[in-house]
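Quick one: the structure is below, and I'll ask about it shortly.
All protein chains but one are shown in place.
So that you can tell them apart, the chains are marked A, B, C, D, E, F and G in the order they are listed, and the count of residues begins at 1 in each.
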Amino acid sequence: MIELLDIVILGMMVVAALAVLWLRDLFAVAMLSGAYSLMGATLYVLLDAVDVAFTEAAVGAGIATVLMLGTLTLVPRQEKQGKKPSLAGLFTVAATGSLLIWATLDMPEYGDPDAPIHHHVAPRYMKDSTAEVGPPNVVTSVLASYRGYDTLGETTVIFTAAIGVMALLARGRRKP
Amino acid sequence: MTPSTLMLLALLLPLLAVGPILLAGRYPNLREAVSLGAGALLIAVVLGLRSQLADGVVPVLNFGEMLPGLTLRLELEPLGMLFALVAAGLWPVTILYAIGYMRGHHEKNQTRFYAFFAIAIAAAMGIALSGNMLTLFVFYEVLTICTFPLVTHAGTPEAKRAGRTYLGILIGTSIGLQLLAIIATWALAGTLDFAPGGILAGKVSGPLVGVLFALYVFGIGKAALMPFHRWLPAAMVAPTPVSALLHAVAVVKAGVFTVLKVTLYIFGIDLLAENAAADWLVWAAGFTIVAASVVALSKDNLKARLAYSTISQLSYVLLGAAILAPLSVMGAAIHIAAHALGKITLFFAAGAVMVASHKTEISQMAGIGRKMPWTMGAFAIGALSMIGLPPTAGFVSKWYVLSGALQSQQMVAVAVVTLSTLLNAAYFLPIIHSAFFGRAGDDHDHHHDHGEAPLPSVLALCVTAAGTIVLFVLPDQVLALAGALLGRNP
Amino acid sequence: MSAPLEHLPALAVVVPLMTAPVIVALRRPWAAWLLACGVSWASLFFSVLLLLQVLESGPFSYLMGGWAAPWGIEYRVDQLDAFVLAIVSAIASVVSVYSRKSVEAEIDSERHYLFYAMFVLCLCGLLGMAITGDAFNLFVFLEISSLSTYVLVGMGRDRRALTASLRYLILGTVGATFYVIGIGLAYMMTGTLNMADLAQRLPAMAHTSTVRAALAFLVVGIGLKMAAFPLHAWLPNAYTHAPSAAAALLAGTATKVSVYVFLRIVLGVFGATGLLTALPITQVLMVLALAAMFVCSAVAIWQPDLKRALAYSSVAQIGYILLGIAFLSETGLAAGIVHLFNHAVMKSALFLALGAVALRVGSTRIDAIRGIGRKMPLTMAAVLVAGLSLIGVPLTVGFVSKWYLVEAALTGGMWPVAVLILASSLLAVAYVWRIVEAAWMAPPGPELAHIREAPTAMVLSTWVLAGASVWFGLDATQTMGVARLAAQTLLQGVAP
Amino acid sequence: MDHTTLMFAAAAGALLVAMVMALVRALLGPTVYDRILAVNAFGTKTLLMIAVIGFLTRRPEFLDIALVYALINFIGTVAVTKFVRYRSLGFPVGDNAEGEL
Amino acid sequence: MARIVSLFILMLVLWLVMSGHGEPWLLALGVASAALVAWIARRLDSVDHEGHPLHLTWRGLGYWPWLAVEIVKANLDVARTILAGPGAVAPAVFKVKASQSDDLGRTIYANSITLTPGTVTMGVDDDGSLTIHALNAGAREGLETGDMDRRVCVLMGDR
Amino acid sequence: MEVPGLFNYWMAIILMMAGLYTVIARGNLVKKLVGLGVFQISVFVLYITMGKIKDGTAPILPAGPVDGVVFSNPLPHVLILTAIVVGIATTALGLALVVRIHEAFGTIEEDDIQDIEENEA
Amino acid sequence: MREKPILRVGTKFLIPFILMFALYVQFHGDFGPGGGFQAGVIFASAFILYAIVFGIAHARRALPAGIRRLLLSLGVLIYAGTGVLALAEGGRFLDYSSLAAQPVLGQHVGIFLVEFGVGMTVFAAMTTIFFVFASRDPSAREQD
Partner (left out) sequence: MSLILDTLSWALMLGGAGFVLIGTLGLLRLPDVFTRLHGAGMTDTMGAGLLVLGMLLQAPDWLVMVKLVLIVVFLAFTSPMTSHALARAAILDGIKPWLRQADKGDAP
């Protein structure tokens, strides 16, 4: 069942992504990218990444759409017509895509419990994190403690984005 | 004073003079006094070095590593001594001349002129005294760059164009070819220190030697081997003292001096001879000698004719080096001094004519010898030296080159020397003839009567003309140095 | 190792990181500037201490959070890291002193604190990238520096700064995402993100297409960030329209750190796989580097705006560095690494000088600065010195780099490449001399009548860098020594 | 597969079909409100789907995610109305004297 | 004040039932959180009779089940309509009177209407009437009986 | 029902390419940013797929005994959490820039902007 | 304000729940999905909802720029400060184990603090970003 859900949701994501590419009404694009994020969240739940799903849910439902709308209040809603298919783009995409496909050929298969990533580094998190760190949610242990430094960087990134938006867009005090 | 301190002093004296020159910018007399004084001191220092060398002392001075394993290093040896003597000796003379010329010509920015002049001399001293190829290259480039403001002194579009040619060719060849050769040498030999007998010997053989040698010779653009000679005529837009000292002495001589250094201390005559790596240079230098002479013949502008003459004469040095016979190498070394004295005299004279009569074209100069007897007399002496006739220094150097060529059966070289002598005669003698015996043409545009050039200038050109003759009469010093170059006792 | 020194690696990055919020909270322009200056100099101090420590006792590591290496995040400091740290913080220190006047002129006072916060964050990101030993942590710091860079660029006065910034944002994000893909693929086959651990585990997987594709993605991704030749589209506009102080900082550091990342990932992590030679990576790199050197130098000659000309020159200079790397020899690598330093010094000096010109004249177009040499002699003399260095004239740092590059080419038996390296410097002569001629060889026009020399602090900081480009050209033993050590350390892990 | 799993699987299947249908509506439009409605409905189904998956995989504590959607999925829709009415999310912008900087 | 206290308690209860952890540390956090929320809610002016209708608690207990039943009925109705195909759809737009005395009451009424499928409140007019969109006649008639209006009034204590 | 071993990866790749193509080929700046978002999310999918173990469950340890329970790999989750944050930060910044560009140029179409800039230069 | 009682009432009613849920997520990240980032976003979305419904001016009065800026900075400082505190207590940077007598307790305290910092910064960042966008006058063309 999980597998079926996985297949269909991925299929829907592809449809949504292509629609984003196709549609010219930016409003519709914004809505579809919201739906895309919803599907992403569902997929993450399916793949056991609940924390990621949670984040995607909060971001997708709470911030991303609103931000997009906030932008659309300030810019035109329609994309200009008459953009021919870009040959360079197609070439780049074809090259990158085939490289990636080629790369998948030697990958461990989906869900393979023998994949290298399940046997190095990660096992310790599963085995010892309760004793070493405490929280039953291993993701939290890894996020906040083992790789807490990454998270410090992440916080700084969001801090940077906020003051960056201020620097670019905020108005100062009105001169009397 | 220790020898190495003396050497440092030789390098620093001109530089130290720059500050006072700039400070004294508002007081021309003081400024030029400083220049002259520094020049006089420099001569003293260099003579002191000469006596050290004569005592068998080889002063060495390490400035410390510039790149790991590569030091900036000064070391005195006979050829460098010779070049240093020439450059240092002619500096104050040129300043003397410049005092008359610059004031007489009402040039602007004279302070800048004297300052860069001093730096250029410092760079020339650096080239003369450098103890390895890296140091030499460094000073070589410094010389190029600090003479650029002198070349473009006038600031006119024409001067700027000339400046671009000057810089383009000199930087282009030095970075594009010479640096490549130097780094290749470093990669092959693991050292760049000049050593008698060469440092590449045993490290490299076959056609690579020829290629490397070609990179060096063409890369040393200051030697003005065709086709990299265009900068020299272009640089003639500079004020005459610059043309005189730099493009008859410091810059061009730095070029041929470097070629000689490379021939002797990087490759070594034996290595070049074994691999027949310099044979092409005989042809190339020969071609340059003849071709430049022919071009000179066609030039009516006196400075241009002198410039092409310089190109031609420089290749004598190259030819001397290329023959690879000890005698001809000696001749090449002597020619550095001989040509310097002769050509500076010629330039001084040309400048003097320009200042006094505002004439630049040879065809206008008929009868000028009667108005400016001293100037044109000196010019005649210089011209004789160029042709290689006694009693001038040019004869001595040509003699050695020719005997070297005969000794090693280089008939091409013999033919070239002979032919060029004829050509030299063909383009110099008519000038002298018309100056003294020609009738002044339509003088309508020069209604004012003129006499000699300003006294300091005349004084200066007389001194150099005298030097040309002295070098013929008493060549011992120069011969001694040139001999030492080849390991013979001075 | 004494106790406080032990924490140097963490402090070097965390001190700027913590300063940024303090700046935002304080908001006073002068306090912001003071803090930015202070923190830049503090990280310079830390970096130099780190460098000395590494030179004395060899590479060492610092475990964040006390977790052992492949599980936690490790800071691994070797000669290369410490060298890059020193470069970045040195440039930032000089630029921070310089920035006060320039920022006052170019950015309205209410936004000053944001500029300095961004400045400090950018520094923090770059330092973090240079010091970390974890491939994913590198991405995080890459983004910190990138985001702050986008903002810094976007704060330029000209409206084209905005488009430049957005273009940089898009290409930069694509690059970073490629990097993430590459790291992901490598992680997939090894299960680790720690660079040292990756380097150890990758060789066993080197035959797989996944690892090969990972390498390709990493090369392209990092190539985008460092503006390697065909991927440099974002750079010229970004550097041209950014505020002067930002442009100087970025020109000196941003692409350099990306090059460092390239070295660290491609050579350090993938070196032992033997893929560098098995795949035509070095050859492609060499061709592209040569193309960059010629094409971008040639383009630089025709630019009417000097900042833009210098930006193109930067792309060309990245070509030199990549060429050095492509030789895959000790000398070549050392040449590339030392050119990191050398180019940072001289290009920052040039951008600082142009910033001073922009401050006084209001433009950096070549026809606007004719005869400026008479009016701002000190500034333009710095341009001359740094420009000569760009050409590679002896006694300047540019010469040192070129020397070793050519030596590497010759010892590698690649004569034509050596010739090309030197030939390309002639193009540099052309674009540098154009500036020198315009500045010095023409009488100043009437519109320059009231121009004065730049403020002392600006002149001084410009000359610190211009002077450094002479000082380290006169004595390159220090820089070259470190670079050679770094190259040796790097090459230890590279399979023949 | 025991029958409770089957039950949740059936529900998940139905929700999946519903999601596809909602997506089709979102793609077809025709008006932008149809799209908004479709995406909003899609959100509701996602919420339910996540809850069902929680039961399906026997980790029902993931309901928190569903709860997030229940609480804030409508913010986007509310924003849309604001957007359509005033072409601005901040209306009334009010006196901006204080500034954001 | 009473509303704030009640909001605080409500929040605390919410915390307790969601958390399920009884450790003192988490309880303390819960209290702090509830207090913070109460304070912010007050700051946002949302702790008034509209935002926190404490006074409706008891009467609400009677209203909700009735509404639930209505919703079920309406759902079945709409399901029939949809399954019957487009032919069965006969939409209508009309107004109904909302006799509640304040906005809160009208809101509850309007939301109740919307919550029962088949009818959607499209607007609240100044005169206190609601614009309704109904899917078909049945839904319209159900509403026009005024039953729901009355019950909401009772809930509000208006009648 | 079996998922072909590499299906997820391939779909993720198709998604990536759709996003990348939007970034490269579309001239509208907002569209480009949306494309960038799609591109990034698909990379996240790639990562999360890596971490999945068949018949595994989320890496949250339940209160009871855990013997025999397979947990999926938490590390990719942690990485992607960070990456999502980075993604939203980038998008926010990009949108801010787009707004400013629209105010400065009056358009958000790349080729129009290019025309304007060329006229200026 | 009179215009739409439905949104107004609904928003007022829901905001405390959203806030409370955010705090729940903030402090229960140890046990289930969630943590500082998610909590910050949800907390911020309550204010965003408020701003959308009641107008940005109200929202800005309730949550002035100064406070947002302070929270923004404070969050990062709390996180990094925890690391520095660990350093001062003799551990490595961010080594929470040194924060308390028993390592696990220290970890607990550390994680709590850093998550709190993350939440704070994310909340302030998200509201700031939205407020800045929403404060922009749609009819404005470049003036500054």
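To be clear about the criterion, contacts are C-beta pairs under 8 Å (C-beta built on N, C-alpha and C of every residue); 3 or more make two chains touch, one makes a residue touch a chain.
Computed from a predicted model, the values in this text were never measured in an experiment.
Colleague: Write out, one label after another, the shown chains that touch the chain missing from the document.
Modeller: D, E, G
Colleague: Out of E:4, E:56 or E:115, which is the one that touches the chain we can't see?
Modeller: E:115
Colleague: Out of E:9, E:32, E:54 or E:72, which residue would touch the omitted chain in the full complex?
Modeller: The single option touching the absent chain is E:72.
Colleague: For chain D, which positions touch the chain that isn't shown here?
Modeller: Missing-chain contacts on chain D: residues 3-4, 7-8, 10-11, 13-15, 17-18, 21-22, 24-25, 31, 33-34, 36-38, 40-41, 44-45, 47-48, 51-52, 55, 60-61, 63-64, 66-67, 70-71, 73-74, 77-78, 80-81, 84-85.
Colleague: Using the document's contact rule, name the residues of chain E that touch the chain not shown here.
Modeller: Here the touching residues of chain E are 17-18, 20, 71-72, 75, 78-79, 82-83, 85-86, 89-95, 110-123, 131, 133, 135.
Colleague: Can you name the residues of chain G that touch the chain not displayed here?
Modeller: That gives, for chain G, the contact residues 4, 6-7, 10, 13-14, 17.
What we mean here is this: only the chains that are shown with their structure count from here on.
Colleague: Which chains make contact with chain E and with chain F at once?
Modeller: Per touch definition, common to chain E and chain F: G.
Colleague: Please identify the chain with the largest separation between its CA centroid and the CA centroid of chain D.
Modeller: So the chain farthest away from chain D turns out to be B.
Colleague: Using CA atom averages as chain centres, what separation in Å is found between chain C and chain D?
Modeller: 45
Colleague: Between chain B and chain F, tell me the centre distance in angstrom, where each centre is the average of that chain's C-alpha atoms.
Modeller: Comparing mean C-alpha positions, chain F is 69 Å from chain B.
Colleague: Please set out, as single numbers or ranges, the residues of chain B touching at least two other chains.
Modeller: In chain B, nothing touches at least two other chains.
Colleague: Considering chain A alone, which of its residues make contact with at least two other chains?
Modeller: Within chain A, the residues that touch at least two other chains are 1, 4, 48, 50-51, 53-55, 58-59, 61-63, 66-67, 70-74, 100, 104-105, 107, 115, 117-118, 121-122, 125, 136-137, 139, 143, 145, 147-154, 156-166, 168-173.
Colleague: Using the touch rule from the top, collect the residues of chain G that touch chain F in their complex.
Modeller: 31-33, 37, 122, 129, 132-133, 136, 140-142
Colleague: Give the list of chain A residues in touch with chain F in this complex.
Modeller: 1, 3-4, 6-7, 10-11, 13-14, 17-18, 20-21, 26, 29-30, 33, 36-37, 40, 43-44, 47-52, 55-56, 59, 63-64, 67-68, 70-72, 74-76, 79-80, 83, 85-86, 88-90, 92-93, 96-97, 100-101, 104-105, 107, 109-113, 115, 117-118, 121-122, 125-126, 130, 136-139, 142-143, 147, 150-151, 153-154, 157-158, 160-162, 164-165, 168-169
Colleague: Considering only the defined contacts, which chain C positions touch chain D in the complex?
Modeller: Residue positions touching the partner: 110-111, 114.
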